[in-house]
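All protein chains but one are shown in place.
To keep things simple, chains are lettered A, B and C as they appear, and every chain counts its residues starting from 1.
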Amino acid sequence: MNAFNAVLLRDLRVAFRRWSELAHPLIFFVIVVTLFPLALSPTAAQLREVGIGVLWVATLLSSLLALDGLFRSDADDGSLEQLLLAPVPMTMTVLAKVVAHATVTLLPLLCLVPLSALSFNIPLAALPTLALALVLAAPTLSVLVALGAALTVSLRRGGSIVGLLVLPLTGPLLIFGTRATDLSVNGEPTAAPLLLLSALAVLAVSLGPFAIAAAVKVGLE
Amino acid sequence: MSEFFSMGGHGAYVWSAYGITLAVLIVNVWLARAKRRSALQRARALATQDEVPRKQPTVRQLQ
Amino acid sequence: MPLKMRLDLCYSKTKVNPIGCKNDRVGHNPRSTGASLLLMTEPALCGRELAAWRGDRCLFERLHFDLGPGQLALLVGSNGSGKTTLLRILAGLGLPTEGAVTWRGVAVGELAPDERGEIAYRGHLEALKRDLTVAENLSFHAAVWGRSQPFEGVLAELKLSGLAHMRARYLSAGQRRRAALAMLKLSRAKLWLLDEPTTNLDREGRGVLAEWVRGHLRDGGLAVIATHQPDEFAARGALMIEL
Partner (left out) sequence: MKLPRWFHQLGSPPYVYRLAEALAPWLGGIGLALLAVGSFWGLVVAPPDYQQGDSARIIYIHPQTAYVGMMAYVVLAVAAGIGYVWRIKLAHAVAVSAAPIGAWFTFCALVTGALWGRPTWGTYWQWGDPRIMSEALLLFLFLGYLALRGAFDDRDKADRVTAILAVVGVVNVPIIHYSVEWWNSLHQTSTLFADGGPAMTADMLVPFLIMFAGFTLTFYWLLLRRLQAEIVEREGSARWLREWLAEGAR
């Protein structure tokens, strides 16, 4: 557990010392969200209809941007191979790194989403559900993107391929997430999709670190 | 006969579906063959070369 | 399900034998060096029939060695001869195309975390986070290795005391190398695997390192050092592995 905390704190510290990079995914998100209404030349009613989907897709894309370099800088300066050799299970290290990066990159993003939802005329009453769905989706999303980052850790230009690997796997997240928000906009019960989102989160967090650790290990071989 | 080919008005769909499936099969057979041919070609080129030089490191103890 | 079988199933580029059953070679040592019939539990590093291929190129094959407590191995060879590859294989960071490396009788890829902590590897990369200070880097390392201890003494020995609170990005190449060596020293590992550790070091730094290696061996430690200047470390009884 000490090692977990050490890795977590170190990554948080490094992230805050490079704080300007933390803003990139947020800016990206805002730009994507702004572009959609431009492309749709919409009315208020139309915006509300597509808004939820736009927000979810924009969140997926931004998180892809945010977590892409998760292992790259550690691999470049050699600290990743040292972590592999350390007397600590790699799954633990990996989990700590994912948690740290999700905290500093996804959390601000998740705060931004409900705000943007207002600009799409999504009713205020639906925002808690939207926020909850995002929070429940975040673990799965971070694990998936981290897996993509781990699979491409040894590739010079891995960035373009991560999306190809990860986005098809995010289908269920998108379905349950948008469905939960949709239902709450219509004032219907949202328990089912939210429970399914939590089930996915449990699955991802319990199995994901093993796959990520294996991918990192093979990548550095 | 033309009745058979028109497939009750759906001929275009049915025949293009079968045609595309056939094309995919042919492409796959061709790809497999091409891959095999190029692999054998490369192996033959390698076989004409000398065997890869092997290197056994020397291990000795300093006195 | 143990993964031990995998050695039998790796087919090899060198053997015609369809079933590369090489089980009998592991643990049996035809060319034992000197005094050792090494016990399984003793801290010993053994290489068995190691081979490494890069694509269609053979870096080395049939490499066989034993290294016991207090013993040093020097890896020498021209650029690209496979020194780094071999060191990474010894550390468990890479897989040999054939053969096995064992530490205390266990394949290095399958060591329990505690046993893995006995091995320290220092490669070309210093593993310093550029945005953290030297002190932060060192204490992170100590925390992960579970060996927190004061590092002022080590830093003083390396003439890094004044730099402890400077971010690693402002260090010179030689200073970064010194900081990496501080991590090595603080790891208190039994086996040191060093890849050209004197790169960028000045004469004084090399002296400190050579002294550390001698002390490490005196205390019963083991070291494998890849180097172009074997004379700096050479000592009676050391193994010279020429790739």
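Note that a residue touches a chain if its C-beta (ideal position, glycine included) is under 8 Å from a C-beta of that chain, and two chains touch if they have at least 3 such contacts.
It should be emphasised that the depicted structure is a prediction, and the values quoted were computed from it without experimental measurement.
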item	value
On chain A, residues whose C-beta touches the chain left out of the figure	147, 151-152, 154-155, 157-158, 161, 164-165, 167-169, 171-172, 175-176, 179, 196, 200, 207, 211, 214-215, 218-219, 221
Absent-chain interface as seen on chain B, which is shown	4, 7-11, 13-14, 16-18, 20-21, 24-25, 27-29, 31-33, 35-36, 38-40, 42-44, 46-47, 49, 51-52
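Just so it is clear, only the chains that are shown with their structure count from here on.
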item	value
Identity of the chain that, by mean CA position, is farthest from chain C	B
Approximate Å spacing (C-alpha centroids) for the pair chain B, chain C	43
Chain C-facing residues of chain A, complex	2-3, 5-7, 10, 13-14, 17-18, 76-79, 81-89, 220-221
Of chain C, residues touching chain B in the complex	14, 31, 33-34, 56-65, 77, 234-243
In the complex, chain C residues that touch chain A	91-95, 113-114, 116-117, 119-121, 123-132, 136, 140-141, 143-146
